[in-house]
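Read the structure below first, then the notes.
The complex is shown incomplete by one protein chain, all other protein chains being positioned as in the whole.
Chain lettering (A and B) follows the sequence in which the chains are written, and residue indices restart at 1 in each chain.
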Amino acid sequence: MEYTARQIADMLNGDLEGDPELKINGFSKIEEGEEGTISFIANPKYSKYIHSTKASAVLVGRDFKAENGINTTLIRVDDAYQAFAKLLTLQNNNKLNTSGISTKATIRENAKVGRDVFIDDYVFIGEHAEIGDNVKIFPHTYIGDNVKIGKDTILHPGIKIYNNCRIGENCLFHAGVVIGSDGFGFAPQTNSNYQKIPQIGNVIVEDNVEIGSNTCIDRATLGSTVIHKGVKLDNLIQIAHNCEIGENTVIAAQVGISGSTKIGKNCMIGGQAGFVGHLKIADNVKVAAQSGITSSIKKPGQVIQGAPAFDFGKYQKSYVLFRKLPDLYDKINELEKELKELKQTNKND
Amino acid sequence: MEYTARQIADMLNGDLEGDPELKINGFSKIEEGEEGTISFIANPKYSKYIHSTKASAVLVGRDFKAENGINTTLIRVDDAYQAFAKLLTLQNNNKLNTSGISTKATIRENAKVGRDVFIDDYVFIGEHAEIGDNVKIFPHTYIGDNVKIGKDTILHPGIKIYNNCRIGENCLFHAGVVIGSDGFGFAPQTNSNYQKIPQIGNVIVEDNVEIGSNTCIDRATLGSTVIHKGVKLDNLIQIAHNCEIGENTVIAAQVGISGSTKIGKNCMIGGQAGFVGHLKIADNVKVAAQSGITSSIKKPGQVIQGAPAFDFGKYQKSYVLFRKLPDLYDKINELEKELKELKQTNKND
Partner (left out) sequence: MEYTARQIADMLNGDLEGDPELKINGFSKIEEGEEGTISFIANPKYSKYIHSTKASAVLVGRDFKAENGINTTLIRVDDAYQAFAKLLTLQNNNKLNTSGISTKATIRENAKVGRDVFIDDYVFIGEHAEIGDNVKIFPHTYIGDNVKIGKDTILHPGIKIYNNCRIGENCLFHAGVVIGSDGFGFAPQTNSNYQKIPQIGNVIVEDNVEIGSNTCIDRATLGSTVIHKGVKLDNLIQIAHNCEIGENTVIAAQVGISGSTKIGKNCMIGGQAGFVGHLKIADNVKVAAQSGITSSIKKPGQVIQGAPAFDFGKYQKSYVLFRKLPDLYDKINELEKELKELKQTNKND
């Protein structure tokens, strides 16, 4: 990007104090400001940096006051953080504002490709796949046969989407994501071998879903593994066959969810938590990081911790006493000793 | 697929009740049945759906009875679930029944490729690699120099197999699997730097092994990391250098196994469990999810839980009391108080 301070102030309905012709071509944190960049101050804790920052312009609140003279150009706005985020989004969108289909990509003849798509080198798109308008697909990404990708979705490099899966609109998947690999299902045989249970369902990812790097979502045995709209998945997550993740649920990195577990809407799942299979988790549930969830949760909004997980507050209390166990142990032994002495005294009386 | 109900009944040695010419071109769950699909009822719990299902045909047991009239076509078989699985397998095999070598793949001159292989676009096969008959390799998969792949093995997209590794027959690897990356070995130096210990061994994967998406198996320092025949590995598992996984052992997602640990045959390892290095785990051992195994297990068939892990039943008992720690704490304080009072009383006597 390259804008003048005047252009930025106008975009943000801000008031400019300083050089309107100042050229801005990047962003910085206030404490690491560099020439030519714009920064922001939203938290008063950072106000002091207004004097030392090397950022050429700074977004501040309408009522921002600095004690001494300021060398940097100020742009006063209603909410400095939101204004800054707006600029970032604009810049981000510009960066991705590219289209065209590489001659070094494979698109099978009977695949359908929408308008204004970007398909880069070494992308593979299988038979009967349908790619919506304005979709962007980065190098080394694989789209299997019969896959549908909704409009405005962005697929970063090296993603693998198996046959028959469906991806919604306006999704963002990061590098190395795997969608639709086989669920982990085996029937034990009498000779202690296992026979594979074929996994012929698919994965459905609805609109506005973001999925982090190297996260894996397995296809259903039959039917669909479903990621509902607005879900946000971090990196390296495992979602097994036939799971369902409710609208706007947010799941942190390295969580594992076993087969057929259904998670409600608006849940927040901490990193490295694990769920056994066939559970049903209510809406708005919060799960502490590293918890192990072994039974269904019926109460919406419950907050749980532990392995197996139970009420968060109770876990905290138990854990405080876990740390004190050596003291408790000493106390019990002391009580035992005193009791013995007392009995002895009584006997001697 | 497209079969008539008659053809399916014949394939499964079933008895047909209904329209023999009915066309079946897909599968469904009984409660989500769609026209043109076949479903099954194995569990009596689902018998009620026989009246409402939209599936055109349903596999049921020989002795299945429905209370009222049924609109759907029935096929009676000895075991409805197994019959259904047989159909799924058939369908699955048909789907993968493809061969041919893409001109957009790289096969180094002195690599050997068997008969009836399928090698898709952007596959890379290194020098002196040997690909067995009927192997299928999907886009973006990398086979290093001197790698051997046994017949009938399927490699999904984006798999990376480093130099010198050996893969058995009839294996199935999912997207993003990494086989043969360097083990994690460093010798501390006096200046608190580390010197890399070269990892020049390989990985041997025997026959009938399935490996889930983005799972990593490191090459041995010397010799081989070995995955024995029939092992099933889920997604995102880490197996470090010089490990050995015994025949028909099943390992759930996100398990981590540190260097040189040997796991026995027919073990079952729950998700997110972790093993420290240099352990020896007996056959038929079961490990609960999220357990941390810090010492060898000599007794075959033991079931363990916890971090560090110990006997499963004992862990459960301890955990029940962990949850009750606040009550126990109160009781101890109460005892202490009572004892004090008692001593006081005695003194006063």
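In this section, contacts are C-beta pairs under 8 Å (C-beta built on N, C-alpha and C of every residue); 3 or more make two chains touch, one makes a residue touch a chain.
If you're wondering where the values come from, they're calculated on a predicted model, not measured in any experiment.
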| item | value |
| --- | --- |
| Residue in contact with the excluded chain [from A:193, A:248 or A:294] | A:248 |
| Option from B:90, B:113, B:276 or B:303 whose C-beta touches the chain left out | B:276 |
| Residue numbers in chain B that touch the chain omitted from display | 106, 122, 124, 140, 142, 158, 160, 162-163, 176, 178, 181-182, 184, 186-187, 192-194, 196-198, 200, 214, 216, 218, 222-223, 236, 238, 240, 254, 256, 258, 272, 274, 276, 290, 292, 307-308, 310, 314, 317-318, 321-322, 328, 331-332, 335, 338-339, 342, 345-346 |
| Footprint left on chain A by the chain that the document does not show | 27-29, 32, 85, 88-89, 91-92, 95, 104, 120-122, 138-140, 156-158, 172, 174-176, 208, 210, 212-214, 230, 232, 234-236, 248, 250, 252-254, 265-266, 271-272, 289-290, 319, 322-326, 328-329, 332, 335-336, 339, 342-343, 346 |
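Basically, only the chains that are shown with their structure count from here on.
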| item | value |
| --- | --- |
| Cα superposition of chain A on its sequence copy chain B - rotation in ° rounded to nearest 5 | 120 |
| Chain centre separation (chain A, chain B; CA means) in Å | 25 |
